[in-house]
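Removed: one protein chain of the complex. Kept in place: all other protein chains.
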Amino acid sequence: MKRYDLIVVGAGPAGLSAAIEGAKRGLKTVIFDENEKPGGQLFKQIHKFFGSKEHRAKIRGFKIGEELLAEAAGLGVEVVLNAAVIGLYQEKEVVVRIGEAVRHYKGDAVIVATGATENAVYFEGWDLPGVIGAGAAQTMMNLHGVRPGEKVLMLGAGNVGLVVSFQLLQAGCEVVAVADAASAVGGYGVHAAKVARTGVSFYLSHTIIKAEGGDRVNAVTIAEVDERFQFIPGTEKRFEVDTVCLAVGLSPMCQLLKMAGCRVLEIPAKGGQVPLVGTRGETSADGIFAAGDVSGIEEASSAMIEGRIAGIAAAEYLGYAVNAELEAAIAENEAALSELRQGMFAPGRRGDMVEFTDEGIHVSVSLLKKGYVNDEEIARFTSASETPGFRPIIECTQNIPCNPCRDVCPRNCIKVESITALPRLNEYNACSGCGLCVASCPGQAIFLVNGDVGGGFANVTLPYEFLPLPKEGDRGVALGRDGQVVCEAWVSKAQISSAFDKTNLLTIKVPAEMAGKARFFKSKGAV
Amino acid sequence: MGAVERILEREFVPADDDGVVVCRCEEITKGEIRRAVHDGIFTMTEMRRYLRAGMGLCQGQTCAKNVKALMARELGVPPLELEHATARSPMRPVEMYVLANEEVAD
Partner (left out) sequence: MEKRIGEHPILGKPQKGKLVTFTFDGAAAQGYEGEPISAALAAAGVSVHRYTAKAHKPRGIFCAIGRCTDCVMVVDGEVNVRACVTPLRAGMDVKTQRGVSAV
């Protein structure tokens, strides 16, 4: 039986981070992963992460995956792929299926970072081809370059449903609607807003009644539900689609820990059955740790930090870490983790109806019901400027731990006082119009407005992550936050820069009175 | 008599969507699962043996949560009160010839 100091199960964000910290402290470390490629779900996450510098904010998930893999390889971590761990026993014996054989390993410490599995809902026709998990859509388009379908209905307005809806649009699919049985958008408002402004309709308090089709789904019917989630006859809406995506939550995959005798608890707020863990990921079984979604569903940013903490804790358990160094490293990671767990979407507040921001501003009801902040509500969050020249308009309306906008501004125009505070403008510093804040905002919630460019027109600079990128001189229409046409628009500039990292900046010219409304552009082709 | 036992005295009431498949692998419908509860199947582990719901190729990874919620609703208890099925090796489907091919030395 081959022995390792540390065996990690799962090469996703948590597992890789754990292995890195273990290997850094001299542990002979191996990671087993059942997939053909490492990285877990990171390589499907093509959006920029939220958080601050310590959380690798504004870096796209797949780039973070590449960084972690390189770091692990540099430290000599052995990553064994196509290796499904089929058993974990109390004595930290790990049984792995590799190729056509079953092999046994022993770890002096074991870290389980198996992540989560997608939940499903059943309805008539949910087993038809074309009804797929949101993760499946992500895998097909972002890993394999194949569109899952042409016309898609998304069930689920949590972060997964919203992020995947946007990715479907980026892949060139049409999203006919986002529906959710909940009465409010559960994911970040900014994720909803960037989908809504392209013209996608949101149906909250709606669920799928049935999917129809022969060898593939060709239509789906949704209907409104009452507060007891019973559908209301007469409210049915039918859409012709070739794809239905299910994004109805994730469940931790803790079976290995359970099998090893770790105490597990059913905690709905964490997504289901989770191991009982201490602050350092230690389970009730000696030398077995858990990190990432397996111990409670959160964002990948949190999983990476939990992984690091568990890796350091495993080193301590095996006597490899010098105490002072260990305490400092753990303290640093715990501080970073606690930052991520603040704000309106903090794990402890899941499901709460938040009425006011930390600043005391009434939250946008329209954002929660329709996916966008309406024109009347937006005035609570932004203010019109009388001063000429560029000005960032920050439509960040929820307390999310995130601050890249502040860090990238070369003129310190943006203040984010605590990490979850809504950004505010520093009125004394003049904006140069560089656009770095627009490109770096992971929620794509910042716009630059130059209220007077002559002739009664204004310029609006918006983030644009679609192809083809409109060209200077292109004519089209500006869409409002609600995705409806507000006016004619002309492209005055399209900027691509490595500093923007694929978030291109599109500057459109619109009638000055529309500068507060125009938030997206649809091309009608060049004039 | 607890809530769970009382189910045996309640009659099975058919529902419109009883024909919807819940366990995709073994093609077990909502109606079959509900009826099984009235037949006296009160735990997930029993349900796996009785109907094979959650015993197919995917080993219940897709349906377990839904089967549990459905059973709990039929029993009239919160889902938290129902035990999950036992977690045991192999965690992933493994062909018998692979299971038999143990490499002890490495």
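For reference, chains read A and B in written order, and residue numbers begin at 1 within each chain.
To be clear about the criterion, a contact is a pair of C-beta atoms (placed from the backbone, for glycine too) under 8 Å apart; a residue touches a chain by one contact, two chains touch by 3 or more.
Fair warning: this is a prediction, and the values are worked out from it, not measured in the lab.
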| item | value |
| --- | --- |
| Residue, one of A:Leu16, A:Ile46 or A:Ile64, that touches the chain absent here | A:Ile46 |
| Omitted-chain contact residue, chosen from A:Arg60, A:Arg391 or A:Arg406 | A:Arg60 |
| Residues of subunit B in contact with the chain not shown | 21, 24-25, 27, 56-58, 61-62, 93 |
| Residue numbers in subunit A that touch the chain omitted from display | 34-36, 46, 60, 62, 117-118, 127-133, 135-137, 139-142, 144-148, 150, 170-172, 214-216, 465-467, 469, 502 |
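Assume only the chains that are shown with their structure count from here on.
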| item | value |
| --- | --- |
| Interchain centroid distance [CA atoms averaged], subunit A/subunit B, Å | 32 |
| Complex contact set, residues of subunit A against subunit B | 1-2, 34, 84-87, 95, 97, 100-105, 117, 119-124, 126-127, 251, 254-256, 258-259, 266, 268, 272-273 |
| List of subunit B residues in touch with subunit A within their complex | 17, 19-22, 24, 30, 61-63, 65-66, 80, 84, 87-92, 94, 97-99, 101-104, 106 |
